[in-house]
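Below: the structure, in structure tokens.
A single protein chain has been removed from this complex, and every other one stays in its place.
Let's look at subunit A:
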Amino acid sequence: MRRLLIWAPLALFALVFALVASGLLKPGDRTIHSAMVGKPVPELAMKPLLADRPGVASAELHGKPRLLNVFASWCIPCIAEAPQLLKLKQAGVEIDAIAIRDTPEAVQAFLARNGDPYARIGDDPTGKAQIALGSSGVPETFLIDAQGRIIDQHIGDIRADDIPAILAKLEAAK
């Protein structure tokens, strides 16, 4: 018994070492994923932000797969994402948007400068819709299937190499 016990501190050290090393080599995932993925789109009733297109109401978000893009004119990565959204639109994807804490003038200027991929833009002046979706930043994009269920959440800006996967998921969600 005593002979075995002599090794206990070394074993303990090895355990702590392994724990620290694994944390160093593979840091934890710090992004906050929405727990709404897999569930129907929550109750949303956002007023239109711009006069030329409707707002976003959850009752209308079904019939075909679509993207729901959470963005803002004051968000820098959203500028980088804009050309990718335009490509998705050209591929035939309907993209609706939630403008977080924004003004019509600023969004109009943003769209004029970076391109306009959106069919609907809902106004979310105090982040209520963002919270309802379980989103915690901009930009984020929710993939919604034809039945109005959230099937995936893309956190951060969509890059060129994300597009094939997004198109495939939307195709599968018909």
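As a working rule, contacts are C-beta pairs under 8 Å (C-beta built on N, C-alpha and C of every residue); 3 or more make two chains touch, one makes a residue touch a chain; residues count from 1.
The rule is short, and it goes like this: contacts and distances are computed from a predicted model.
Q: Name the omitted chain as UniProt records it, choosing among "Glucose/mannose transport system permease protein", "Cytochrome c-type biogenesis protein", "Helix-turn-helix transcriptional regulator" or "ABC transporter ATP-binding protein".
A: Matching the unshown chain against "Glucose/mannose transport system permease protein", "Cytochrome c-type biogenesis protein", "Helix-turn-helix transcriptional regulator" or "ABC transporter ATP-binding protein" yields "Cytochrome c-type biogenesis protein".
Q: Which of A:46, A:88 or A:133 touches the chain that is not shown?
A: A:133
Q: Considering the whole complex, which of A:40, A:83 or A:125 touches the chain not shown?
A: That would be A:125, which touches the missing chain.
Q: On subunit A, what residues meet the omitted chain?
A: Residues in contact with the chain left out: 30, 32-36, 72, 74-76, 100-103, 106, 125-128, 130-134, 136-137.
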